[in-house]
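This report refers to the structure that appears directly beneath it.
The complex appears here minus one protein chain, its other protein chains still in place.
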Amino acid sequence: MSARSQISTEEFNQLMREELPFARVFSITAIQLDCDAAILCAPQHEDSLRPGGTISGPVMMGLADAALYAVILANIGKVELAVTTNLSINFLRKPAPGDLFCRATILKLGKRLAVCEARIYSDASDGETVVAHVTGTYSIPPGSVG
Amino acid sequence: MSARSQISTEEFNQLMREELPFARVFSITAIQLDCDAAILCAPQHEDSLRPGGTISGPVMMGLADAALYAVILANIGKVELAVTTNLSINFLRKPAPGDLFCRATILKLGKRLAVCEARIYSDASDGETVVAHVTGTYSIPPGSVG
Amino acid sequence: MSARSQISTEEFNQLMREELPFARVFSITAIQLDCDAAILCAPQHEDSLRPGGTISGPVMMGLADAALYAVILANIGKVELAVTTNLSINFLRKPAPGDLFCRATILKLGKRLAVCEARIYSDASDGETVVAHVTGTYSIPPGSVG
Partner (left out) sequence: MSARSQISTEEFNQLMREELPFARVFSITAIQLDCDAAILCAPQHEDSLRPGGTISGPVMMGLADAALYAVILANIGKVELAVTTNLSINFLRKPAPGDLFCRATILKLGKRLAVCEARIYSDASDGETVVAHVTGTYSIPPGSVG
């Protein structure tokens, strides 16, 4: 059983609306949040579609960044000074237009750095097919991890 | 002297407006384009500001992605099937609110892959201080590079 | 059930001895190989120990590179022209001296690129604790993937 999140899904969505303008523009929403994993959705949006029928890369990067942030806050609580220091994304397959989902997990939660991983899925895929893989590192303020 | 770009700055800006919705939303614009380097600007935008006075990470990622694409098209012409396969960004310093500039160059232009580098500057910085460093790989359609 | 590997564990170990001098120096050995995953071991070696009791980073990078190569060859057969184009490693925890194990899997096997992931474990860890996480991209010769 996963440890209880330090922040509720509603609190995290409220925080995104207030502090992550990018997430607000693209209506990115947390749909599940616990210490093991965060699952966020970027619903289909006219400003994320590219001609030829695929989804803009920066929207996937923004979705992943928000998902990594979510799983970290689930573990350390609402620490606003956690900042992304590195994000690396491999685009694996072109997602068809539709909702995107991102599932982020923690590889290591240290006292100063958190290293996380995320996979992006498209609802047009079969639920198994990853369209992008992301790793990210966040710098954590001293004293945030017990 | 740099070889002449295969695509003019105006043509690239037109292409961004038509094909890169993310660039359109954030008014990202190419201001200089030749085979050695592409320089793009993401002007200050209310949807890119974060509370506390800094600029959203995904906007920097989107700016870099467009700049890397620009310098590749400068070298191979308007090949619409060039796609990002990897993008890795190191966030170095929080940029103050203001315009962001990104300068992208090519590390290797192969027959199948182009590997590029980009640096993001803030106009609030002194013109020397890099706020983010990016490397990116693009897959190029067969036959695009002579 | 995993599809049958295109190359046996013995064939891959023979290939490493002949073609990967780094693997030979550090006695890196494949211990399990199928299309889903490759598991390789870097046994404790005096030239991989660092003072203070940990294992040299480049040995972990070399182990991961060999493991990623193994899982690709399991899928496409003995194609000698598959070359690493990118390898990114996050060092998560200092492994204690001892044998290291690396498990590599494929995120995407395309016609031109294979993107893979690997996790490194130490035998001193509890079998769950990852000491390093790796993503890698390989360029695949045309015609290798059916």
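Miscellaneous remarks
For clarity, chains are labelled A, B and C in written order, and residue numbers in each chain start from 1.
Going forward, a contact is a pair of C-beta atoms (placed from the backbone, for glycine too) under 8 Å apart; a residue touches a chain by one contact, two chains touch by 3 or more.
Just so we're clear, the structure is a prediction, and the values are computed from it rather than from any experiment.
Which of C:Leu49, C:Val79 or C:Val145 touches the hidden chain is settled by the complete complex: it is C:Leu49. Residues 88, 90, 92-93, 107-108, 115, 117, 130, 133, 135, 137 of chain B touch the missing chain (whole complex, contact as defined above).
Seen across the whole complex, the unshown chain contacts chain A at 85-86, 88, 112-113, 115, 137, 139.
Residues 18-22, 24-25, 46-52, 56-59, 61-62, 65, 80, 83-91, 94 of chain C touch the missing chain (whole complex, contact as defined above).
Here is the rule we use: only the chains that are shown with their structure count from here on.
In terms of inter-chain touching, the protein chains here all touch one another pairwise.
Rounded to whole angstrom, the centroid-to-centroid distance between chain A and chain C, based on C-alpha atoms, equals 28 Å.
Centroids built from CA atoms put chain C at 33 Å from chain B.
The distance from the centre of chain A to the centre of chain B, with each centre set as the mean of the Cα atoms, comes to 23 Å. Within chain A, contacts with two or more other chains are made by residues 88, 90.
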